[in-house]
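With one protein chain held back, the other chains of the complex are shown just where they sit.
Let's turn to chain A:
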Amino acid sequence: MSDTHAQTVAFVRDTMLDQKDPPLNQVGAVKWIRENLFSGWLNILLTLASLWVVYAVLSHLLPWALRGVWDASNLTQCREIIAERYGAGTSAACWAVLTERWPQLIFGFYPKELYWRPILAFLIFLAAVAPVLFSAVPRKMLWVSALAPFVLFWLIWGGSLWGPIAAILGFVIGWAILTFAAPKIGTLLAVILAIVVPLFYWLVICGPLSDALASVVPLSLRAVATQKMGGFLLATIIGVSGIVLSLPLGILLALGRQSDMFIINKFSVAFIEIIRGVPLIVWLFTASLLLNYFLPPGTNFDLMLRVIIMVTLFSAAYIAEVVRGGLAALPKGQYEAADALGLDYWKSMRLVILPQALKISIPGIVNTFIGLFKDTTLVVFIGLLDPIGLSSSIRATTDWNGVYWELFVFIGLCFFVFCFSMGRYSLFLEKKLRREHR
């Protein structure tokens, strides 16, 4: 059979045909559009509906935003300019309110000639968080991070430089006790001393010492009262302090909740559930209305400090729950392996358990931070001027009575940038720390 067949074939091709180009509707943009937008009747409907939504939103927003007026001293003038340019009845944004009032939205009522201080503080803050956030930054920079809180405090509030320096001294004392005294008196006693002695120092010696130093060499900036701060400066101060303080507290609470010790466990559970069960607003009102009941008569401390404490406790409870999830997700073998290595509790937590548990809980922790930052707007209800509160006080002036959307857009965009970049950072971190193969 094969012989006959071989003889009947007149022509056998001995080279391959060139590959043909795929059909036009199977390549490039056309294919992408067919597959992604018009692959079935439901998809076509959805696409058309979405296109209509996009058109409806943009056709209203874009002309309004792009026609906006950037230079006017008040709303009436702004509207006159709009009517002159585009005819009466045209709706256009009055961005002039931002050019006119942006310092207020950002700094609140901070003295104008001192704006360099918060700006410098912000730059130092960026330099301080860089080594914490990105491992590519030289490790030496961590010293900047350690010193930054004191410098930032001094720059923003002003006053004598000796206050922060005297406060740092407390930490130095604690460190010195841990390092030099521990070998002689035993670790446990050293730890207790390292907590008690600095506390005693801060409560009793620190104040008079810094006063004495200030009277000898007065190194001071003009003091600025808390009431003068507002806008995004205030939101950032509260947000950043809350974030920095609540993470360690939250981890401790989570460990307490996982603990076998009955009293520690129950106390942590009660604390977490009570804090989480009540809205932040109620806690803020408690801070502003009730704190005076709970403290010795005559105590009166800064409202912003109270708010920072409340916000810290609040988000610490949430972080504790997130971290507890991470701790619970670890296989029991990890705990047993750490014990088998002979590590004590704190070492096993620090070296084995927490690095893994925290890695799992990164998204939750960052979400809590984002929530905390957004919640800083609630301080408006107890009389601090956050950006939204400032927007209504700008609206209350005769110049800008009736400006809504421009301010909302600006504030919303600022918050969006902050929070969105935090979210992106958390994704970056997750990717960086991912160990398993995918």
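Things to note:
Here is the rule we go by: a residue touches a chain if its C-beta (ideal position, glycine included) is under 8 Å from a C-beta of that chain, and two chains touch if they have at least 3 such contacts; residues count from 1.
As a convention for this text, contacts and distances are computed from a predicted model.
Chosen from "2-oxoglutarate ferredoxin oxidoreductase subunit alpha", "ANTAR domain-containing protein", "Acyl carrier protein" or "ABC transporter permease subunit", the protein name that UniProt gives for the omitted chain reads "ABC transporter permease subunit". Considering the whole complex, the residue from A:Leu62, A:Ala146, A:Leu203 or A:Ile274 that touches the absent chain is A:Ile274. Among A:Asn25, A:Ser39, A:Ser73 or A:Thr99, the one in contact with the hidden chain is A:Ser39.
Touch with the chain omitted from the figure is made, among A:Val30, A:Ala83 or A:Leu295, by A:Leu295. On the side of chain A, the interface with the absent chain consists of residues 35-37, 39, 43, 46-47, 50-51, 53-54, 188, 260-264, 267, 273-274, 276-282, 285-286, 289-290, 292-297, 370, 374-375, 377-378, 380-381, 388-389, 392, 404-405, 408, 411-412, 415-416, 419-420, 423, using the contact rule stated above.
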